[in-house]
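Have a look at the structure below before the remarks.
Only one protein chain is missing from this complex, and each of the others stays in its spot.
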Amino acid sequence: MDFIGANILSVSQFERADIERVFNVADAMTPYAQRDKVTRVLEGAILGNMFMEPSTRTRLSFGAAFNLLGGTVRETVGITASAMAKGESLYDTARVLSGYSDVVCMRHPKEGSVAEFAAASRVPVVNGGDGANEHPTQALLDLYTIRKELAGNSRTLDDFRIAMIGDLKHGRTVHSLCKLLCLFDKVQITLVSPPELAMPEAIVEKLRAVGHEVTVTDQLETSIAHVDIVYSTRIQEERFSSQDEANRYRGRFRLNRAIFTQYAQPNTVIMHPLPRDSRAEANELDTDLNEHPSLAIFRQTDNGLLVRMALFAMLLGVESQVEKYSREVNWFSRRNRI
Amino acid sequence: MDFIGANILSVSQFERADIERVFNVADAMTPYAQRDKVTRVLEGAILGNMFMEPSTRTRLSFGAAFNLLGGTVRETVGITASAMAKGESLYDTARVLSGYSDVVCMRHPKEGSVAEFAAASRVPVVNGGDGANEHPTQALLDLYTIRKELAGNSRTLDDFRIAMIGDLKHGRTVHSLCKLLCLFDKVQITLVSPPELAMPEAIVEKLRAVGHEVTVTDQLETSIAHVDIVYSTRIQEERFSSQDEANRYRGRFRLNRAIFTQYAQPNTVIMHPLPRDSRAEANELDTDLNEHPSLAIFRQTDNGLLVRMALFAMLLGVESQVEKYSREVNWFSRRNRI
Partner (left out) sequence: MDFIGANILSVSQFERADIERVFNVADAMTPYAQRDKVTRVLEGAILGNMFMEPSTRTRLSFGAAFNLLGGTVRETVGITASAMAKGESLYDTARVLSGYSDVVCMRHPKEGSVAEFAAASRVPVVNGGDGANEHPTQALLDLYTIRKELAGNSRTLDDFRIAMIGDLKHGRTVHSLCKLLCLFDKVQITLVSPPELAMPEAIVEKLRAVGHEVTVTDQLETSIAHVDIVYSTRIQEERFSSQDEANRYRGRFRLNRAIFTQYAQPNTVIMHPLPRDSRAEANELDTDLNEHPSLAIFRQTDNGLLVRMALFAMLLGVESQVEKYSREVNWFSRRNRI
């Protein structure tokens, strides 16, 4: 695809080559995210960061990524009640607000709303999550993290093993990740969930259709024994018919240091889309793993900056000029953090 | 008037020469708003964007205009509940907050509050709307749009015809626009409204006193037949004594493509202060005109950026240095959009 001026609405729009380009640009963003250098390549550019429903971490990540390229951010949080109450259409909102921005990131509670906004916008639009539908930059940062963590273990996206654990029925992130995995070869995927929360059959079929080996199970311990990546997700207890039923799965899908040490390989990598539920009664990914080197969940969010920087640079066509407008800095830096 | 360090509180403060200066500076801002160039003339300057009631579009427009000059924005949305609850006066608020800014833009639900704030502020204050009172930058951008659209038809602000349609009694924008029109010559004004929602008599008299030709009517179709500008506004149905009464006017004040094509000149320009009510039962300016070249409503909001950039540059005395601190950019730009 041609990134310049494009919208980023769905993982379905990417071919393998597109993703590789994004990841290569993301790699090149590292010194800027680490504060070895700053760039002003997007000095004067404005991101319209439109969050029609709150999402602090995603909003801040998009905003910070744009800032790291030298751009500025104008922001709105929550439905713009006054205009909506007066009957303003999403079309009008898009036509007006896109006039104040060079690129828009939008989160909207209603499925399809971001695409509708993008159709009327005069600048590129990045989907920051539209209801249960898509959150493509989360999927990209997950895949980018897998690629990077695998490289440390001398493996690649074309030959690795992953276990996805938890509520695979409702989890937007695992659905999108599976779609992206279809662009690569020889992935062995173990889907671990209670049967009631299984991955939708259509996605499983798609994975198998491209030749991936898919195992469906409800056993956590055996599933993590021979994988490179464990991708844990939150059990959405509120979806069960009763708390009693929910309680049946609790213990089995809780990954903690004891289980990890006993069953997993030492260099297996643990991921989670966050937020994780750290309350004692849930705790699907135990805090006793917080200092474990395998825990990649904060490397994931750090990588989100790199991926979003890459996308912004490519949508505005400046990825080759980032270096030209840079300077080194010697202030207290974030080096060694990503 | 001397713009340096001044407050922008009311359209009444402008003489004709002031407006012409603002518009000339606004013209010069075009390459920056179009992204042919960026400037850092206001690098390091801070706009205090104080919205004591929400107004997403106006807030973002002021903020983006300041960013386009290289400045940064600090912002607050909603009444600052904690301090107000503790009994803080607007005087104290102004003394403190103006210390954090180089210029303040304020919207406040209460008439006169922005002027009260400005009296205590130590930096210039721009009125972003104070209740039913004033919203001077909206009036300026409307007039600037008229001037620009007329130029395309080889007419000027000193010789043109305008029809204002809708709720002319309560519409803050049409009141302010009429006041500004009194500074120019030979304007033919047709005021189209139900009698109950007529333009206040004092404003009509003022228009006639300066020699303008004013026609008052409740006929939409004939009114748009020979004008250069149609300025549509929202019928504020909630002000009618009953829904039945409101319904009587609905059809007649709905401008759509069929009516426009049948009655108006092809080069007549359609304006609206926005938001417009796009719900089927209201729809005073039909969405079937969305792609019509006569529809200038989004050019209006784009022009708002130019006018606000001009004001900020003039209040801080940098309008002649914008070019000096500029550089060209070749990233995906907004060219051809304004």
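Annotations for the structure displayed:
All chains are identified by letter, namely A and B, in their written order; residue positions are counted from 1 within each chain.
By definition in this document, contacts are C-beta pairs under 8 Å (C-beta built on N, C-alpha and C of every residue); 3 or more make two chains touch, one makes a residue touch a chain.
Bear in mind that the values here come from a model prediction, so they are computed numbers and not experimental data.
Of the listed positions A:262, A:278 or A:320, the one in contact with the omitted chain in the full complex is A:278. Of B:19, B:45 or B:329, it is B:45 that touches the chain left out of the display.
Within the set A:68, A:143, A:207 or A:220, the residue that contacts the chain not displayed is A:68. Residue-level contact of chain B with the missing chain is found at 4-5, 41-46, 48, 72, 74, 76, 80-83, 86-89, 91-92, 95-97, 99-102, 122-124, 315-318, 321.
Contact residues of chain A toward the unshown chain are 32, 35, 38-40, 54-57, 59-61, 63-64, 67-68, 70, 72-73, 234, 274-279, 282, 287, 290, 298, 301-302, 305, 329-332, 334, 337-338.
Note that in this section only the chains that are shown with their structure count from here on.
With rounding to the nearest 5, the Cα superposition of chain A on chain B corresponds to a rotation angle of 120 degrees. Each chain gets a centre from the mean of its Cα atoms; for chain A and chain B, those two points are 40 Å apart.
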